[in-house]
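Of the protein chains in this complex, all but one are displayed in their positions.
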Amino acid sequence: MISFDSVSKSFGDRKILSNISFEIKSGEKLFLLGRSGIGKSVTLKLLVGILNPDAGKIQIDKNILPTTDEGVLAQVRRNCSLVFQLPTLIDSRSLFDNACLGIRGLSLKDRIQKVSAALEEVGLGHLTENSSNIFPPHLSYGEQKRVSLARTLAVDPAYILYDEPTTGMDPQTARMIHKLISKIGNRKTSLVVSHDMRNALETADRIILIDGGEIQDSGTPSELLKSRHPLTREFLKGVQIGPHHTPHKGPQDV
Amino acid sequence: MFKRLLELLGNHFYFLGDLLRAARRYRFEWEEFLTQLSHVGVRSLPTTCTAGLFTGAIMAVQFHMQLKDFGAEAVLGGLNTSGTLREVGPVLIAFMLAGKVGAYTSAELGTMRVTDQFTAVECLGINPLSYLVFPRFLAVSISSVVLLIFGLVISIFGGMIAAAFVGGSNPQQFLSAIPRFATLSGVLLALTKSVIFGALMAQICCANGWWTTGGSVGVGKAVRRTATQSMVAIVIADFSISWIFNGLQRYFE
Partner (left out) sequence: MNFEMLASLKLLAEILSKSVRWPGSKSFSINQLMDELFDIAYQSLQIVTICVTFMGIIIVLEYSFHMRLVLNDDGLVPGFAMILLVRELAPIVTALLLTSKNGASISAELASMKNTEQIDAYRLLGVDIIESFVAPKVLAGTLATWGLALLSLAIAMLGSLFAAVTFLNFTVGTYTQSMTAFIEVSDLGLLSIKSIVFGITFPAVSALKGLSAEFGAEGVGKAATDAVVACSIIIIIEDFIVTYFYSMF
């Protein structure tokens, strides 16, 4: 179980999160929805300890953040894996090396087994055999994204966090990634940060909408469909207001 | 401006400290190191050869012009080799390498930074400094030193060919005049310069790549900063080494 307990975070004068509390139950698929640049990615970075909150605390099973204890931090990072918005594969390393990156202290045979299982799960089983000779630049963007997902699965974390998993993808690839998230979500707790309401409604067990650093609305997809909250209605219309075209600058870059 | 310079120096030392600490604590990545060695080293060989060849040739033509008024063409080979090895060769070839090896590595590391690769690696429990940066640091410094020495050797041939061309001296005369001038101290000076320039370039390109912020524009800025800092560092190091060597030489004479 993950719980956020009145967490606040600001960068300089800019308040990103103010007094946010919510919980993710084990086995749940929770979607965090909001416009671009309102602190969704910051929430994830707080959760894996890349950033520290100004106030409040975050509990992940028995571990509590913020912490200065390297051991606790390592344990948190083993338990919750963050899948970044970009594929973040290392171009100079083969597919196999990239997929093995998070695996610690196993024999080569076991590693091969883990990697091939992970690749199979993301639908890239046909690449397993050749995986030492394929390099990330040879793959399409969607395939790279799936490899980065396989890299996370190979670590076998309890929680998987997705940062904008389908931003900038064509609709077909986006649907495929969401199907994968849904499939993986059946056996792992998932937290997905997104602004894609349509796919969220199909995939999520529960959705939280945030804006202005606060939780505006939350509920299961069917509850949200009936909700009267203006922000929810707006997202449901599929119309996104706000700064989509602002350059990628702000909390994500800090 | 002085304060900014001190800040920059401080940041460089701080980065170097972090890098070496990480390198000592974690396993050395042989595979990454060898890949980078072939990327930055082998691919820069043609550039270095051309630079070395023409540097030697240009200096031979220059020295020939100056010596011919004194009828001292017989010493052309020695003077040219010694002058190129001790001073002009290392600097010009290092400038080329800064443009090629340094720019390539800082652009690569900068791109990794702005596409979140360092953070992703860190989230998987791996230290990005020891895993990605240190192998590059070592590969750049080692290949720069080797390339510089290689370029200097080539420059002797460049000088020899050019000397035959302008009619200063035939290759035999050229080569036989070398030992009188290119003494052990000259070779030592060239080696010292190569090693220090290589280390400086590695430090500057890795640090600037690591510090990159702000998207693809930031990567461009990092590359530009790498070029500027490398060149100033090379020239100042060149001056300091020459000055210290001159002092030592006088002392031993």
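A and B label the chains in the order they appear, each numbered from 1.
Assume a contact is a pair of C-beta atoms (placed from the backbone, for glycine too) under 8 Å apart; a residue touches a chain by one contact, two chains touch by 3 or more.
In this text, all values refer to a predicted model and were calculated from it rather than measured experimentally.
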May I ask you to name the displayed chains that the omitted chain touches in the full complex? B
Touch criterion as defined above, residue of B:L20, B:L45 or B:I58 at the omitted chain: B:I58
In the whole complex, of B:H12, B:R86, B:R113 or B:R136, the residue touching the missing chain would be B:R86
Using the document's contact rule, name the residues of chain B that touch the chain not shown here. 47, 50-51, 54-55, 57-59, 61-62, 64-66, 72, 75, 79, 82-83, 86-88, 91-92, 95-96, 98-100, 103-104, 107, 111, 162, 165-166, 180-181, 216, 219-220, 223-224, 227-228, 231-232, 235-236, 238-239, 242-243, 246, 249
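In this text, only the chains that are shown with their structure count from here on.
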Please compute the C-alpha centroid of chain A, do the same for chain B, then give the distance between them in whole Å. 43
Which part of chain B faces chain A closely enough to touch in the complex? 31-32, 35-36, 39, 112, 115-117, 119-126, 132, 213-215
Looking at the complex, which residues from chain A come into contact with chain B? 48, 50, 74, 77-78, 81-82, 84-86, 88-90, 92-93, 97, 101-102, 104, 148, 151, 155, 247-249, 253
